[in-house]
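Right, I'll just put the structure down here and ask away after.
Omission of a single protein chain aside, the complex is shown with its protein chains in their original locations.
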Amino acid sequence: MIPRYSRPEMTAIWSQETKFRIWFEIEAHATDALAELGVVPAEAARTVWEKGGPAVFDVERIDEIERVTKHDVIAFLTHLSEIVGPEARFVHQGMTSSDVLDTCFNVQLVRATDLLLKDMDGLLAAIERRAFEYKDSVCIGRSHGIHAEPVTFGLKMAEAYAEFARCRTRLVHARDEIATCAISGAVGTFANIDPRVEEHVAEKLGLKPEPVSTQVIPRDRHAMYFATLGVIASSVERLAIEIRHLQRTEVLEAEEYFSPGQKGSSAMPHKRNPVLTENLTGLARMVRAFAFPAMENVALWHERDISHSSVERMIGPDATVTLDFALARLTGVVDKLLVYPERMVANMDRLGGLVHSQRILLALTQRGVSREDAYRLVQRNAMKVWDSYQRAGAADVDFLTELLADEEVRAALSEEEIREKFDLGYHTKHVDTIFRRVFGRS
Amino acid sequence: MIPRYSRPEMTAIWSQETKFRIWFEIEAHATDALAELGVVPAEAARTVWEKGGPAVFDVERIDEIERVTKHDVIAFLTHLSEIVGPEARFVHQGMTSSDVLDTCFNVQLVRATDLLLKDMDGLLAAIERRAFEYKDSVCIGRSHGIHAEPVTFGLKMAEAYAEFARCRTRLVHARDEIATCAISGAVGTFANIDPRVEEHVAEKLGLKPEPVSTQVIPRDRHAMYFATLGVIASSVERLAIEIRHLQRTEVLEAEEYFSPGQKGSSAMPHKRNPVLTENLTGLARMVRAFAFPAMENVALWHERDISHSSVERMIGPDATVTLDFALARLTGVVDKLLVYPERMVANMDRLGGLVHSQRILLALTQRGVSREDAYRLVQRNAMKVWDSYQRAGAADVDFLTELLADEEVRAALSEEEIREKFDLGYHTKHVDTIFRRVFGRS
Amino acid sequence: MIPRYSRPEMTAIWSQETKFRIWFEIEAHATDALAELGVVPAEAARTVWEKGGPAVFDVERIDEIERVTKHDVIAFLTHLSEIVGPEARFVHQGMTSSDVLDTCFNVQLVRATDLLLKDMDGLLAAIERRAFEYKDSVCIGRSHGIHAEPVTFGLKMAEAYAEFARCRTRLVHARDEIATCAISGAVGTFANIDPRVEEHVAEKLGLKPEPVSTQVIPRDRHAMYFATLGVIASSVERLAIEIRHLQRTEVLEAEEYFSPGQKGSSAMPHKRNPVLTENLTGLARMVRAFAFPAMENVALWHERDISHSSVERMIGPDATVTLDFALARLTGVVDKLLVYPERMVANMDRLGGLVHSQRILLALTQRGVSREDAYRLVQRNAMKVWDSYQRAGAADVDFLTELLADEEVRAALSEEEIREKFDLGYHTKHVDTIFRRVFGRS
Partner (left out) sequence: MIPRYSRPEMTAIWSQETKFRIWFEIEAHATDALAELGVVPAEAARTVWEKGGPAVFDVERIDEIERVTKHDVIAFLTHLSEIVGPEARFVHQGMTSSDVLDTCFNVQLVRATDLLLKDMDGLLAAIERRAFEYKDSVCIGRSHGIHAEPVTFGLKMAEAYAEFARCRTRLVHARDEIATCAISGAVGTFANIDPRVEEHVAEKLGLKPEPVSTQVIPRDRHAMYFATLGVIASSVERLAIEIRHLQRTEVLEAEEYFSPGQKGSSAMPHKRNPVLTENLTGLARMVRAFAFPAMENVALWHERDISHSSVERMIGPDATVTLDFALARLTGVVDKLLVYPERMVANMDRLGGLVHSQRILLALTQRGVSREDAYRLVQRNAMKVWDSYQRAGAADVDFLTELLADEEVRAALSEEEIREKFDLGYHTKHVDTIFRRVFGRS
């Protein structure tokens, strides 16, 4: 988590202030439940809220106490007693530190996920807008980086939309995974605390009680959570790489936004680098990498060991802050992406109409020309076009013209028939179908 | 995928024979739909099923053709025409190879997942049985590998059950991720094939149509799938490591099964190694590792590149076969695990009752003894016990006896009160609650 | 390890036959040393070689025995005694199975590495040849995928050469890591076997004795080995991706080889896909992934556990076979790569000479034109060129012509001076220097 790749709202979730505030809420809700059960005085629970509720916990003071006690939760409770007074002794009864730490970590992850879901909604909205904007802008589809058949830029956006819609669903599942609360005591047996305390705290915090914990909340939940973030990061990478490809000089079908001012100031107008999407590519690598230690955290020894803790102190903030930043940055890139439909057509046309060779071949065979002959006819015209393209990167021979001038071809196909095979509408006729599938409208 | 760690049913899913059979089904269903739409003769579709349905595809023959055509799907179609005759020319119309390859891969993954779900059910059943069998068998709970407070062996099993029940849910989600079908042509635009063909094939194969494909089915689906297997493998590792810990000589609270014969033949009765769970630990590392290239497969270039293919040829079989084997092996280990409840008690008792020191401390303070005094009283008795334990690994001093003989302690607590604090029932009183949460019964 | 991505010489190293042959050699050399030390009769050692040396070990027979003994080394020794006769009882004295297994694994890795080194030499030779062939073929250098300044294709090859030369050095280090032998008995203490046996076997097998082993050879060695393969795979990926970029339709500065026949048969001459380098990209992901479980194998418990074994049964063959295949494939790609120097020039020229804008800017300021004015002058000419490029992908306005016609520019720079700034030789003047650094000659 470095400032350069952080946004304040997400960073705030991981601040010491937020952490202590959540600790307070867990303790105060638990005290309420203990009071309800008659374990501690109702008066005590009320006092905790009254004095602790409006209080600002002093991070430095808590650190100071921790340097003596070498225990963070005890340091917090000591500070709490400074604020609440003697009633504070009724707080935390029968609980273990992990009850507070693990539940707090999950609250933080839930809040982080809610932000990520908001990010995702923003991204989806941006993609959807651009998808409809360019629904019918034809561009060449490329397999293996080689021109294949036409698609539209809107379709590319529809694919991205469908992918991030899946990511959104995954994020909802991931949120469910970690939205649990454990207040179960030393080794999770509720020996010292009634399970109803857990139920109460869970409800108040919008969590579900962890069915069975072992002092800690089981880490397969977190492994699944961070693995999901890793998959989402991979989808971020995919769209980023698509844009980087579209922006490369020879393609230039789209560009990351630059202000007219930026443009005006440069003596090298060609040197506009896709630095945002390159940056996203790198950030995706990081978020993905964090999935690994999260998986290694699962196999804690017996009822718990604390090896997961140092990992989570790092990846908890790092993965969520980085992904939040990445989603927001990607949203901005998509939202303001400069799209060049004319250039898309120009790029396709530079191959002189070769993209239609398959349709001509098919038409010839359907007219009874043998497969070998059809190949020969198409090929001898295609090669003229290709040779001129290959030399200079733009064909100065036109496939349609050549075909129309080829007597053998014309013997099988009329001019009208040949021209019809060059109709781009053939390729885009189901764009609406696909849009309805993806967006529910077209 | 090596024979040593493979089971035939899963391996069969990945055989060439199965693959060609699925290819046939995709092609034949598609031909049905094409016939229905009037694109090809109904007679042709019928013939394909009649001749191809009962046929056995000759893998070697297809390989032979592929060596010439250098294209696997064309080789298959050529072989199919050898079987079906001239009607075969109506097969595959408007389709692209990826339509067949990607849909087939997903069919294989779905079938593999169905096997994994069956494995998981078997594992859950075994764990549940052992959980109830040892519901009340008290053993020491350990945090940081250090004796903490009592749990029961049944609770350990309940934890494992809850974890694998979560894994099962994840597997269902993962299955949904990859249960899609794409028959959308060259770059996914349906230019050459009606979307209704895709819908028909999907329905027949128990899949959903891929809302938008780009020649290939998007690989974020597969990334999520293999990441999920990686998380499940991590849970396998966790239970395996728990058992390895329980079997180590100094603990010996459980052992992997060995037949009486095995036992009888050894002159080194102590040397029974947890080789199955060690093996599972290694296999888990492999399944987890496969999640990574799957995530790297997401960012294919433009409408597709084929970099994912070599990865999937490896991890498709390797991840599912290995996890299938691992789940089955783990089920066997759990099912036949030798559990030693007496030894669990003995291990706990070797600390001379120190495990109850916390309760005594609490009782003293509740009786008005100051915190410092309570500590001092408990400590002076505890240290005698501990010193004897630390020296030899089994205390020859008993904490209860010492406490009862300590006049200062007795001034605050009666013998009955002290003895009550040594009651294990205190720790197990909520086992039923937890079982009801996990199993819905207790 | 799947046949499609395997080569026979590397695969043979991992065959059962090879394994048993190495086992035999380890045992026979050890018996020699034991005889030399007087522990076993010299006659026995001779007999072992005489009968076992020419023997072919029967893999099926050994498997059959293993199904009974459930122990692979014992099964082998039993089979050996069937071949050697009663003298076989002197074999393996004081040794433990791991002595054989671990030393054999290292022998296999050493042999595999020797093959990889040979592969690497072949790759380096191919790259070097192409580097000199195209030492002076100017092409545009691209940063961020955007045209930057000119380089030569030979320089690109020189970079690849330097990178793989580093990889070769790493491979030599990696070979050193695993070229060790352990014959140290049950827990590595030499309690039952003299250290001189280890020294003898090591020398005979071209290994170094492992200074201290713990039944097993420590796995940090193997972690380093497989991590190194992962880094090398990443370099394979880099060159593969470079070629994929150069082959994309819009760039087309190089192509994977296709035979004239291939070319002649296609009606879609533009559809030549870089499938080999895409395949290499995927294979690189796999080899890289194997580094992870190898690192997780390091932390075996105490003197050893066997969790590493299942991992190594997979990644030992998989990583080496896949990398061998990948290096050979990459060598073939480089060796036969179709390189289009004219197209390189054409691509550069499509930007109408904009690539030289920086030099003009500098020249103006050196002539005393203020930075702002120089910018303005360059920019007004550059933008005309760029606008025409951006529209259609090829500038129909020429930067040089525009500059020469710009009076303000001409006031500062003569025609000759302007033309001089368009000299590509300026950019290539140090190619020889770099070649001498990389190849030791230019």
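As written, the chains take the letters A, B and C, and residue 1 is the first residue of each chain.
In this text, a residue touches a chain if its C-beta (ideal position, glycine included) is under 8 Å from a C-beta of that chain, and two chains touch if they have at least 3 such contacts.
Every value quoted in this text rests on a predicted model; they were computed, and no experiment measured them.
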item: Option touching the unshown chain, where C:Ala55, C:Ala125, C:Val298 or C:Leu404 are the choices; value: C:Val298
item: Given A:Arg89, A:Lys208, A:Arg313 or A:Arg371, the one touching the chain that is not displayed; value: A:Arg313
item: Among B:Arg129, B:Lys208 or B:Arg391, residue touching the chain not depicted; value: B:Arg391
item: Touching residue (missing chain; options B:His79, B:His92 or B:Arg142); value: B:Arg142
item: Contact partner of the left-out chain, one of A:Thr31, A:Thr103, A:Ser137 or A:Thr281; value: A:Thr281
item: Where the missing chain touches chain A, by residue; value: 2, 4-5, 244, 273, 275, 278-279, 281-283, 285-286, 288-290, 292-293, 296-297, 301, 305-311, 313-315, 318
item: Touch list for chain B against the chain that is not drawn; value: 140, 142-148, 244-245, 247-252, 264-275, 278, 292, 296, 340, 342-343, 346-347, 350-351, 354-355, 357-358, 361, 374-375, 378-379, 382-383, 385-386, 389-394
item: In chain C, positions touching the absent partner; value: 141-145, 148-151, 155, 158-159, 162-163, 166-167, 170, 173, 177, 186-191, 195, 209, 211-212, 214-215, 218, 220-221, 223-224, 227-228, 230-231, 234-235, 237-238, 240-242, 245, 288, 291-292, 295-296, 298-306, 358, 426-431, 433-434, 437-438
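Keep this in mind: only the chains that are shown with their structure count from here on.
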item: Whole-Å gap separating chain A and chain C, where each centre is the average of the chain's CA atoms; value: 33
item: Junction residues of chain C - those touching two or more other chains; value: 244, 273, 275, 278, 292, 296
